[in-house]
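Okay, here's the structure, questions in a sec.
Removed: one protein chain of the complex. Kept in place: all other protein chains.
And then chain A:
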């Protein structure tokens, strides 16, 4: 049986979108959830201010919240897949309560669990609308990104503090990309970002 899947016809390429979001970065701290968002962030260029999750599914957004609360002057970007966001939906409510003005949650939404055989996720066909979920959780600034111009707008926004947190859903196509594997050494990645922030390893 063939399912209709609007994500397959979405115009944006995930790699181009993520590159567009981070290429003009200044002091931005970037966290990526496991699977494709981690490969996308690495493909855009490894950076000492990148932290890649290879597990801990559902925890990327609140990890980013903790980072944003600890570094309130530094913009923090969290790249999530739609499956990751769905597993930690409550995080959107937790973030809404804290209202960190330096935190941007960017969901790369293709409606698919790309890492496990492209099974349809709950956002497939536009069923669960994560930007609307975020709004209903109390996050007042949300974006639905479907064009390159909107990617540029998003890139500008994530490098600055806003009035509160941002949740942006980037509609990407389901095309599979070659894997780009950054380091899987959690301690090394942690220490690298801490050093970039002028902090000791422990």
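Everything below uses one rule, namely that a residue touches a chain if its C-beta (ideal position, glycine included) is under 8 Å from a C-beta of that chain, and two chains touch if they have at least 3 such contacts; residues count from 1.
FYI, contacts and distances are computed from a predicted model.
Colleague: Which name from "Phosphonopyruvate decarboxylase", "Ring-1,2-phenylacetyl-CoA epoxidase subunit PaaA", "Cysteine desulfurase IscS" or "Dihydroorotase" does UniProt give the chain that's left off?
Modeller: The UniProt record for the chain left out of view names it "Phosphonopyruvate decarboxylase".
Colleague: Could you tell which one of A:75, A:88 or A:165 touches the chain left off the display?
Modeller: Among A:75, A:88 or A:165, only A:88 touches the chain that is not shown.
Colleague: If the hidden chain were put back, which of A:69, A:136 or A:181 would touch it?
Modeller: A:69
Colleague: Hey, which of A:149, A:163 or A:202 is the one touching the hidden chain?
Modeller: A:202
Colleague: Who touches the missing chain here, A:60, A:108 or A:158?
Modeller: Within the whole complex, the residue contacting the unshown chain is A:60.
Colleague: Write the list of chain A residues that the hidden chain touches.
Modeller: Missing-chain contacts on chain A: residues 29, 31, 51, 53, 55-71, 74, 88, 90-91, 93-94, 97-98, 186-187, 189-190, 193-194, 197, 199, 202.
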